[in-house]
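The other protein chains are all here in position, but one chain of the complex has been omitted.
Presenting chain A:
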Amino acid sequence: MAEPVFLEMAGIRKEFPGVVANDRVDLRVERGEIHGLLGENGAGKSTLMKILYGLYTPDEGEIYLDGDRLDLDSPQDAIDAGIGMVHQHFQLIPRLTVAENVVLGEREPATPFRPDAESPIPEAVRSNRVVQSVAERFSLGLDAPTRRIQRLADRYGFDLDAGAKISELDVGQRQRVEILKALYRDVDLLILDEPTAVLTPTEAERLFDSLDRLTDEGLSIIFITHKLDEVESIVDRVTILREGKNAGTAVVSEVTQADLAEMMVGREVLFQIEKEGVDLGEPVLQLQNVHADDDRGIEALSGVDLTVRAGEVVGIAGVSGNGQNELAEVAAGIRQPTTGSVRVDGTDLTGAAPRQFVDSGVSFVPEDRLEYGCAADLSVMHNATLKEFRDQRFDGPLGLDYDELEAYAETLVEEFDVRGVEDVTETKAGDLSGGNLQKLILARELDRNPALLVANQPTRGVDVGAIEFIREALLDQRMNGTGIVLFSEDLDEITDLSDRILVIYEGEFVYETTPEEADRDRIGLEMTGGGRAGGDQRPSDRHADVTAAASEGER
C-alpha cells in the first residue's frame, strides 16, 4: 500500500431483516484528518459507525486500524483499540461533576493506593495485586483523574472546570465533556454523530475550533452529518453513502455543495426556494402578554405578544430551551398560559381544550415526532387520520368507516411521497424513517387546509431530499392562506421561509427583523442574549404588533 491509511473499513456488509443497511461499504480515514460521513437518513451512516464502535457485528467485511485487524464485539473493545464515539444524545449524569462523569466506569483507586503517589502505605503492599484490585473495587480517588482531566481540557482549549456539575453546563460544554470522556480513554479516532444538531451557530464554531486542535495533535475524526455547509467548513475529505452503498469519496475543497447534494440524494437538489409574494389576510393567531410555565412549573414564557396573519410565515429563531416549545404548545392549544390571551382566527380560545383548537383550524407539527407527533406502534392509517377521523365523510354504519380512512391515508401517502409504506393498515408509523414520518405528519396537518400551522423544528433530523419537500409544502400552504409559525434552529431555514423573523431569548422576543434586512451575526448575538446589554433598538420601536417586553426583562 502506497499511502498509510489509519483506519480502513473494507467491504462492510450488514443486513437487517428486510434491509441491507450497509452493502459492501468501504471507508478509509487518514491520520489527523477530519473525515465527513455524509448521507440521508437511512443511508447507513449510523449502522456503519455502530459497527466501528462495536455495537453491531458486520456480516462481512474487515476493519483495520493502523494496519492491525480489529475484531470488535463491544464498545469496550473499540475503546481499547482507541476508538471513541460521541453520541448525538449525551450520556451524562447531570448531578455529577465533569470529572465524575468522565471517569464513570473506570476504576480509579483512592490516592494512597495509587502506585505513583506519595502515600503512607508501603510500596510493597501497594503494588500487591490483591490490594490493588480491592482498592480499585472499593475506593474511588478523583484527585489525580481530576487533575488529568483539567489538563486535557486546558490543552484543547475546552474552557471547562472539571469540578463543575453537569447540570450547570450549557449544551456546548456538555458536548465537550462527552469529547473529554473519549480523550481521557486515550482514543486516536473519534466518531462524532451529528454533533452540531444541538448547538447554536456560535457554539458550532467553537466546536470546530476544538476539533481543529484535536487533529493538530494527530487525532483522526469521523464527522457524521447531513448538513452540507458543515462539510464545507470543517471536513477535509468526505465519504458519501446512499442507500447503504458508497456513493463516493471526495476532497471537500475540490467539489461544490451541489455536487455533494447530488451524490447524496442521487439527483439534483434545489437550494434556492422561490417565494412568491402573498397578500396578508386577517390575523389567525393573536397572543397577548402570554406567560406560561414549563413542565417543572418554572416560568418559560414571560410576556409574549405575537400576531400571525393569514398567508404569513413568522419565523422564530432561538437557542433551544428559551421557551420555543412552550410557545408552540400555547399556540397549538396544548399548554395553558398562566396569564394572557390566545385568539385563533378571531375567536378567543384562552383556556379552551385542545379539541377546540383543532376544530378552529389549528394544525401542529410538534418538535418531537415520536413523542407527540404520532403513535409509533399504530399503523400509518391511524396516524394519517388522527386529526380528520371525526369528519363526517368518514361516517360509517356503526360510527367510523375504516375503508374510507384507509383510502384517505393512501391518498396522503401518495401525495406527500411518504416512502416505505407497504400497506397503510399494516406498516407502523414507527417503522418509517425520520423524514418519511415527518412527511406523513405534515400531510396530516396540511391536508386539512388549516387556518394556522404551528411548525416546531419541521426539518430537524430530516434528510436533504425531505427538507426540500417539506419547505416547499410549507410555502405552498402559505399561498393557500394559512398563517404559519415556524420554529427552527436553522437560521437558513428561517430566513428562506419567513416573512418576519423574531428572536426568542429566555421566554421573550428580543429582536425582530425581516429576511431582507436580516444580519446573521446580529441574530446569533440576540439568540444568546448578547444583544440586550447594549441593545440600541427595541423591536417595539419598529413594529406595532410585536412588542417584546424586553425592557421589563432588563437585568
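The definition used in the following text is that a residue touches a chain if its C-beta (ideal position, glycine included) is under 8 Å from a C-beta of that chain, and two chains touch if they have at least 3 such contacts; residues count from 1.
Rule of thumb we're sticking to: contacts and distances are computed from a predicted model.
Pick from "ABC transporter permease", "FAD/FMN-dependent dehydrogenase", "Cation:proton antiporter" or "Fe-S oxidoreductase" the UniProt protein name of the chain that isn't shown here.
Not shown, but named in UniProt as "ABC transporter permease".
Which one, A:A332, A:V413 or A:I523, makes contact with the chain that was left out?
Touching the chain that is not displayed is residue A:A332.
Which of these touches the unseen chain: A:A124, A:I298 or A:L398?
A:L398
Which residue among A:K227, A:H382, A:K439 or A:R460 touches the omitted chain?
Result: among the candidates, A:H382 touches the missing chain.
Using the touch rule from the top, list residues of chain A that touch the missing partner.
Chain A touches the missing chain through residues 16-17, 129, 332, 334, 353-359, 364, 366, 371-378, 382, 386-387, 389-390, 396-400, 402.
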